[in-house]
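Shown here: the complex without one of its protein chains, the others still in place.
Per-chain residue numbering starts at 1, and chain names A, B and C are given in the order in which the chains are listed.
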Amino acid sequence: MSDTRELLYREALNEALIEEMTNDETVFIMGEGIAERGGSYKVTVDLLEKFGPKRVIDTPIAENGFTGAGVGAALTGMRPIVEILFIDFSMLVLDQIVNQAAKFRFMSGNTARVPLVLRTQGGVGNGLAAQHSQSLEAIFYHIPGLKVVMPSDPYDAKGLLKSAIHCDDPVIFIEHKLLYMNKGMVPDKDYVIPFGEASVKREGEDLTIIAWSAMVPKALKAAEILKEEGISAEVVDPRTLVPLDKSTIIESVRKTEHVLIVQEAIRRGGVASDISSIIQEEAFDYLDSPIAILAGKNIPCPFNLNLEKLVVPQVEDIVKAARKSAYK
Amino acid sequence: MSDTRELLYREALNEALIEEMTNDETVFIMGEGIAERGGSYKVTVDLLEKFGPKRVIDTPIAENGFTGAGVGAALTGMRPIVEILFIDFSMLVLDQIVNQAAKFRFMSGNTARVPLVLRTQGGVGNGLAAQHSQSLEAIFYHIPGLKVVMPSDPYDAKGLLKSAIHCDDPVIFIEHKLLYMNKGMVPDKDYVIPFGEASVKREGEDLTIIAWSAMVPKALKAAEILKEEGISAEVVDPRTLVPLDKSTIIESVRKTEHVLIVQEAIRRGGVASDISSIIQEEAFDYLDSPIAILAGKNIPCPFNLNLEKLVVPQVEDIVKAARKSAYK
Amino acid sequence: MAKKKTINKDFLISLYSTMIKIRKFEEEGTKLYRQGHIRGYFHPYWGQEAIASGILSAMNKDDYVTSTHRGHGHCLAWGADLVRMFSELLGREDGYCKGLGGSMHIADYTKNNLGANGIVGSCVPIAVGAALGIKIRDENKVVTTFVSDGGCNIGSFLEGLNLASAWKLPVLFVIENNQYAVSTPIESSTGETDLFKRGLSFGIEGIRINGNDVLEVYETANKYIDYCGKNSYPYIIECLTFRKSGHHINDPGTYLPEDKVNFYRNNDPLNIGKKHLTKLAGLSDEEINNIEQETDKVIEEALKVALDKPEMEAKDFLRLVDEY
Partner (left out) sequence: MAKKKTINKDFLISLYSTMIKIRKFEEEGTKLYRQGHIRGYFHPYWGQEAIASGILSAMNKDDYVTSTHRGHGHCLAWGADLVRMFSELLGREDGYCKGLGGSMHIADYTKNNLGANGIVGSCVPIAVGAALGIKIRDENKVVTTFVSDGGCNIGSFLEGLNLASAWKLPVLFVIENNQYAVSTPIESSTGETDLFKRGLSFGIEGIRINGNDVLEVYETANKYIDYCGKNSYPYIIECLTFRKSGHHINDPGTYLPEDKVNFYRNNDPLNIGKKHLTKLAGLSDEEINNIEQETDKVIEEALKVALDKPEMEAKDFLRLVDEY
């Protein structure tokens, strides 16, 4: 690999946008406050200056409308990137995503294409309360026709966003509000990360921890602590939930025979449950203990900061759950 | 139990509505074409005549708006029943359901109540194609604060709809387009079915088949066929997915040690995966073979009738999967 | 954008032919439905033929169009092939959507027809997006999107209007006001039944015309497609009309009041079209009859061909599933 430098997650995303908008003039981006202001999380800074107001568009507050406009532009030859400020607001655009974008290719007998990237951001942050803190990837995960991407570090963020923009099908690209300021090494050179390739963020022997998005850095910290206790944890980050790299997951499980899945979203109906059901179906005979799931609490996110901590898995919670899983 | 008579599923629902609207004048109903026309599936016939246009309201086509109006009415002392013609259209109302109705009780510090029933209808029918055939219960299932009810026969439909109307929290009540004309015995006398009580639709020893909604009659037919082959299948219908009657499920699994979960929705991220993950966590040592899931195919619903049959589990598919599960 | 056509005999005949083609297509479709060859929802366009025919004949083939659940007429007026239309409704692989889409999703992406849509109003933001693409690419095209009275109350349509005005996009909004949404009359679904005023909140002007007069529709469309293109700004044409029957094939429409049905009867777009042929183009009854018989023949032949087309095979479909 060529030279690398340290970038913030948000800077890595910004680079991907700049590179792709430079390479392909059908790529454009729209969302609330993304142009002049550069986006709430500064992911879109400098774009307006570089690519002008025709391709960097501040939208009215009309999520359903402008997402639908993205679908229409995508159907007619463009590659729109639509930013929805909070994944919570994506509840306003599901008709355009679930009934329209995800279906056109199929309903048209494979003639239509919707190369749309829906960039959004989720998770519990600093006291943003019940309507700005949800983790809703499971909803998109359930819909055939959508890809679901959740990068956990700057390297993955850049490489996966570029793949998302190249993709001919709609991609839900979910960032995390607590990751934007995280640092990581990113190559100078152009690169992409193909969908469907999990990343083993740390190798280990005793237990597989599967985690994505903001749970990955937490899982890695937990693995450090576990190591001191003599437990060697492997941390697998699927990176793209759809398509899911089942083989890397199953391979790891066959090796460690113990699994802990960590997700920030609530447990009921979450992606973790689905991964659990896949593992038990495909690696039943290798499992030495039940697959454990550590997930967000089954309740909306409270405003109070101390209570907020209780609803999302913390490093200590992961350590505890991993200990139990590995030894049962 | 008192005298019973045979009713259609849609008639049982209609009776529940009439009884509750008679008993409680804060109950009202709104939706498209539900008043004069009596609803697309005739569930709301006679209501306009009996309760007048103030409580039986034909809405404009504005699903988000009138669902939100339901939320507002519920917050201020009414018990609205909102009908969304197809669960596919509920994609337009998720902000009001997920961000508003499901959250108010919590966000208000337990002072607000949203006694709203969202009645809707899903599943594959007769050639209604990709935008009118989805099974989307998994989306609601994932949201804390919502109850999810999916009755499979007239008796359950009536008793559960009455409970839904009595419930102080929002309830997503999902009917199935192919069940409306099914018959079943319904008592003359008033009754309700509490949430969180699964119904063992058929007892058996060798295998537990878990199914809900339109998959229940199919599972029962499969069980008949399996019986002839010497396989005794127990059919468990959770009836309410939230709250889920885990103990009846676990008890059955401990007895049979083999499980097949049948759902019409696509497998990825479906409720079946979640139930599977619960069973393997809570009954790990009882399982004799992997939990099997038979689900809808991972693709939008095709218009062509012969292809349509391929995307949803049929009786023969259930028989085949059950056979495999029971013997592995 | 519209190239002005001379309203001569040939053009009048072509307008009429399109209308009669749609009418007869729906008649044959209905028969097929009754015979059990077609299933699912089938929303006939009959009664409204003048709108699709008049509007779309004013457009260029590199413009874009989006349609509704009641979309057969728009496809046919846009020039769809009859065999592929029938094939789609019959669920055959030769159909526009390989039999996977059906009546509510029929479309031809290769010809800028973004097609029918089963969700009321959702085609509107999509049309706005097509126009946004046009603007970004600096092209000289227009998008026409259709919606009916019921669809004028939904957020997708209303947000779409505002986006088109905020972004100054060449979108022609055509409201086919057939006065009913299934069984709900327009008066009970809005406080403003003058639907050409739906743009006033957003700075968009509009006009109401007789949607059953194909010539009036054509001339109005011609003018405002030009307006949209030249000003890069939206406009609304409300076409007053009425369904010839119930909402879909299985809806007897018993709720429709007599006077409203009479409106249609006295304004059948085919009769008005015929009058134009007689008065303006000087056609004799026989010549008009010939056009109709010609259309009958074409339709009949197309149908025969379509009925012989195969469905997609299960194994091919299952291969599609694997790709998802």
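Rule of thumb we're sticking to: contacts are C-beta pairs under 8 Å (C-beta built on N, C-alpha and C of every residue); 3 or more make two chains touch, one makes a residue touch a chain.
Owing to the predicted nature of the structure, the values given are computational and were not obtained by experimental measurement.
Put simply, the hidden chain is in touch with A, B, C once you look at the whole complex.
Within the set B:L7, B:M107, B:A198 or B:A211, the residue that contacts the chain not displayed is B:M107.
Interface note: of C:R39, C:K141 or C:R198, the residue touching the hidden chain in the full complex is C:R198. Across the entire complex, the residue among A:E6, A:E36, A:E205 or A:D288 in touch with the chain not shown is A:E36.
Only one of B:R55, B:H258 or B:K297 touches the chain withheld from this view, namely B:R55.
Where chain B meets the chain that is not shown, the touching residues are 28, 54-55, 57, 59-60, 62, 64-78, 80, 95-96, 99-100, 106-112, 144-145.
Those residues of chain A that touch the chain absent from the view are 32-33, 36-37, 58-65, 88-89, 92, 126-132, 297-299, 302-307, 310-311. For chain C, the list of residues touching the undisplayed chain reads 153-156, 158-159, 162, 164-166, 168, 188-192, 197-204.
Keep this in mind: only the chains that are shown with their structure count from here on.
Centre-to-centre, using mean CA coordinates, chain A is 30 Å away from chain B. One simple way to say how far apart two chains are is to compare their mean CA positions; for chain B and chain C this gives 37 Å. Within chain B, contacts with two or more other chains are made by residues 64, 88-89, 92, 129-131, 298-299, 302.
Across the assembly, chain C contributes 97, 99-101, 105, 117-119, 155, 320, 324 as residues in contact with two or more other chains.
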